[in-house]
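For this view, one protein chain was removed and the others were kept in their places.
Order of writing sets the labels: A, B and C. Residues in every chain begin at 1.
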Amino acid sequence: MLELILFYTFGAIAVISGILVITRHNVVHSAAFLGATLFAVAGIFLTLHAEFVAGVQVIVYVGGILVLFVFVIMLIAVERSVHERQYNKQWTIALITSAILIVEIAYGLYRGRDSLVLPAVVPPAAAAAGGNSEQVGTALYTSYLLPFEIASILLLVAIVGAVVLSKKRTPAEE
Amino acid sequence: MLWLIPILPLLGAALNGVFGKRLSKTLITSIAVGSVALSFLVAVREFLTMLSLPESQLPILTDYFTWIQAGRFQAQFGFMLDHLSGLMILIVTGVGFLIHVYSAGYMAREEGFYRYFAYLNLFVFFMLTLVLADNYLLMFVGWEGVGLCSYLLIGFWFTRKSAADAGKKAFIVNRVGDFGFILAIMLIYWTFERIDFQGVFSRLGEASDFAVEPLGSVGVLTAIGLLLFLGAAGKSAQFPLYVWLPDAMEGPTPVSALIHAATMVTAGVYMVARSAAIYNHAPGALLVVAVVGAFTAIFAASIGLVQTDIKRVLAYSTVSQLGYMFLACGAGAYAAAMFHLMTHAFFKALLFLAAGSVIHGMGGIQDIRKMGGLRRVMPWTHKTFLVGTLAIAGIPPLAGFFSKDAALWAAWNDANYGKLLWLVGVIAASFTSFYMFRLLILTFYGSPCYTEQDVHHVHESPNSILIPLIVLAACSIVAGFAGVPPVLGGDNHIQQFLTPAAHEAKSESLGTTAVELTLMAISTGAALAGAGLAYLFYVVRPALPERLSVQAHSMYSIMLNKYYVDEIYDSVVVWPVVRMSGEFLWKFVDAFMIDGAVNGIGRLVRGSGAGLRHMQSGYVRTYAGWILLGGVLVIAWFLK
Amino acid sequence: MVTTFHYLLLGAALFTIGVIGVLTRRNIMIILMSIELMMNAVNINLIAFSNRLQQVTGQVFAIFVITVAAAEAAVGLGIVIAMFKNKETMNINEIDLMKW
Partner (left out) sequence: MNLATINIAAILPTLVLSVVGIVVMVAEPFVGEQKKSNLGWLAFAGTLAAMLSLVPMANNRGQWYSNLWIVDDYDVFLDFIFLLIAAITILTSMDFLRREELNHPEFYSLLLFATAGMLMMAASNELVMVFLGLEILSIATYVMAGFRRADLKSNESALKYFLLGSFSSAFFLYGIALIFGATGSTNLLAIADALRSSKIQISLVSLSAALILIALCFKVAVAPFHVWTPDVYEGAPTPVTGFMSVGPKAAGFAVLFRVFLTAFPSIEDRWGSAIWMVAALTMILGNVIAVVQPNIKRMLAYSSIAHAGYVAVAFAATSDRGVSAALFYLLAYSLMNLGAFAMVTIISRKEDKLVNVTDYAGLGSKRPGLAAVLSLFMLSLAGVPGTAGFAGKFFIFRAALESRLVWLAIIGVVTTVISFYYYLSVIVQMYMREPHDEFSDVRLCGSLKFALVISAAGTLYLGLLPTRVLDWTTTAALR
């Protein structure tokens, strides 16, 4: 029962804040609601016994990515864009197509729902072999060692890319 | 040694293309002419070697390397020399050599001299590859190559917009034909799992009743035959794909002579003759070839009746003569087709070169109504042109008589509608004779229609132009004796020579000697009638055609005219012909419908491109929308 | 009773919200945020499956996804800033120099 309440609470927060993210005129408000969504999703992770990922979600997403967003929003003027037209003209077409998309996905999930019930007994995953963090850590450093290293290259590329794009321009470039 | 034949011109093209800008004209000429001359000598030597071999050792196959090897699929880079390709290499290098010599004089003052010779040599290389190839794929290499060179040479004077347009048109129309050829090659591989001539022909029996899936009940061999013929029709300018050839006259005249009269346009005929074994198993395709050939022969000839540009008359005449060749092929007489191909190469090259000499002497004027009386100023050109006219008109005993007669005789003996095809051919022959004599008379006889203002100094051409003319004239006179039919006491060498290579289908129901002689007389009569009519119109009553064309526009004047008998004759016989060919065939069918279709396809593609590019609005949202739309469709398809 | 199906529907809803955001909004920052919403939706799926299958791998994947999201955000914002220096707008519809 608690599970149900938690799911619906977090789920409702996530969806409603998500809708607000894409409907607010002021970008700062959108960013705030994005934060709410991210927290709610972290809550969802907790209900699914994924404590480590929930932590990562809060630290990296909220603490890192969202802050970056807010930085950039502060860096560039927002006043003008608040008063501009916010939506594209063809939003009806977009909405209809998106509706078809969710119907299709839901239909596909619904047809396959037999395999989607939670296991009858829900043993706390953590109990099996130490804590959740330990399990994740073991997987990352053994089976998934290679992608883990590759992810470091990915981050390196991102750093180099961001630096290249925003470092001071040479006189020749101006 | 066979490989030397095409390699020499390629070498010439490479030398002139890369270094030509820095070389002197003499050196460029000697490289270009020399390479083709050497190639000709090698070709003669190879030809003689081949003749000395017994028939069982033919064809001579030389595989140089495996070009493509993929699983069971194999394409060799190999040449094949037999009687058929042997004859072709002699024509290509021989006539090619003469035209190179001619070009040296004709193009002497042109800018881009080296470029011209590089293209021309490259053309000879590709043409020889086409002819010598021992499989369809390599033949296609040559096929595309000659097309490309032709395209470059038509547009050689690219500063003229019409020249560039003509190049483009030639290109687009040939795409349609090439499309057929590619599909044919694919179908051949699909059916026989090989593409070399020997291999395909040896397995023909196995495939005769194999139906092609998407085509329903059409036999696969018929489909292959029709697709190959689509390719041939594009390259050899058959109805309705002939439209590019008259426009191709925008190119330099020697190019018209070499590519658009003697060699490249006959590639289609060669290809059909080469595939004779396939066609003999596909009577349906053969009938289409014959009918299209005959129709093109008379259609193009009737358009030729009213043309006023000296080169365009010859161009329509080429289309018409190619029609004869296909008529002969369609009747199963591949040897006759090749015979006509050979004589046509001589006399048509001769006519074009002589026309070039005239244009050269007239300082660029091509309208025959502005010529006249050139006989006195240009005696040698006149004499050679006369020989060419007599030859093409089919006046015995010149070359055209024997070869055209062989084609017509084959048509007569064809089981399907043979008599009708023959009749069409004979009428076309009288048309041919008429327009050729009209051309001859308007150009060389009568009094000059040009003034000194138009043309400063009408003069005979230099020797480098005249010598090729004389050599070709000699050939046009004697070449026919290679194929004197038995009924006239000859033994038809060429027929026997080509029969093994061309897989001749012997017709059982050959007519009698008397019939053959009668037919011969009739066709000669038709030729003479055409010539006579031209004489009547343009020498005896020069004003007649003028009046005719005026009256063609108003029925009134016919009524009011005093020459009542003449007029009735004119209005019943001549007027419909003039009207038909001038107004309907040329202006409507040719210029409007077929041209329109060609341009229409181009416009359709461009139009849809212009429309579809608006998918690309430049907005990210639209792009995301397209992606989502495609995504939704794909998901729906997967969940079906 | 909450089943995996519920979680998946929640994920689908969030994903679609993100898609709608990308398609309808003009502000580049909000489009970027919408893409983050889509990534989060996927993470809900991964964790839900991880829980159902009793496999920790789903959580490992979620961590990789978060890494990728961070990298994309950094570079994306870099691109936005580089563009903003040349043209002071956040309206995606004004970014249409190239078309057709």
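What we mean here is this: contacts are C-beta pairs under 8 Å (C-beta built on N, C-alpha and C of every residue); 3 or more make two chains touch, one makes a residue touch a chain.
All figures in this text were calculated on a predicted structure; none of them were measured in a lab.
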Among the chains presented, those that the missing one touches: A, B, C
Selected residue (touches chain absent from view) among B:F40, B:F79, B:F97 or B:F140: B:F140
Option touching the unshown chain, where A:V27, A:V53, A:I105 or A:V136 are the choices: A:I105
Touch residues of chain B, complete complex, unshown partner: 17-18, 21, 65-71, 73, 112, 115, 137, 140-141, 144-145, 148, 151-152, 155, 158-159, 164, 167-168, 171-172, 175-176, 178-179, 182-183, 186, 189-190, 213-214, 602, 605-606, 608-610, 612-613, 615-616, 618, 620, 622-624, 626-627, 629-631, 634-635, 637-640
Residues of chain A (touch criterion as defined above) contacting the omitted chain: 104-105, 107-109, 111-112, 114-116, 142-147, 150-151, 153-154, 156-158, 160-161, 163-165, 169-170, 172-174
Chain C residues touching the omitted chain (full complex): 4, 8, 11, 15, 18, 22, 28, 31-32, 35, 38-39, 41-42, 45-46, 48-49, 52-53, 55, 57-58, 61, 64-65, 68, 71-72, 75-76, 78-80, 82-83, 85-87, 92, 95-100
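We adopt the following convention: only the chains that are shown with their structure count from here on.
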Chain contact topology (line, ring, star, complete or other): complete
Chain pair, most C-beta pairs within the contact cut-off: A-C
Chain centre separation (chain A, chain C; CA means) in Å: 6
Rounded Å distance, chain A centre to chain B centre (Cα mean): 70
Approximate Å spacing (C-alpha centroids) for the pair chain B, chain C: 64
Sequence positions of chain C contacting 2 or more other chains: 19, 23-24, 26, 93
For chain A, residues contacting two or more additional chains: 88, 94, 97-98, 101, 105
Contact set on chain A toward chain C in their complex: 3-4, 7, 11, 14-15, 18-19, 21-22, 27, 30-31, 34, 37-38, 41, 44-45, 47-50, 52-53, 56-57, 60-61, 64-65, 68-69, 72-73, 75-78, 81, 84-88, 91, 94-95, 97-99, 101-102, 105-106, 109-110, 113, 116-119, 123, 125, 128, 132, 135-136, 139-140, 143-144, 147, 151, 154-155, 157-159, 161-166
Interfacial residue positions of chain C with respect to chain A in the complex: 1-10, 12-21, 23-27, 29-30, 32-34, 36-37, 40, 43-44, 47-48, 50-52, 54, 56-57, 59-60, 62-64, 66-75, 77-82, 84, 88-91, 93
Residues of chain C touching chain B in the complex: 19, 22-24, 26, 31, 92-93, 95-100
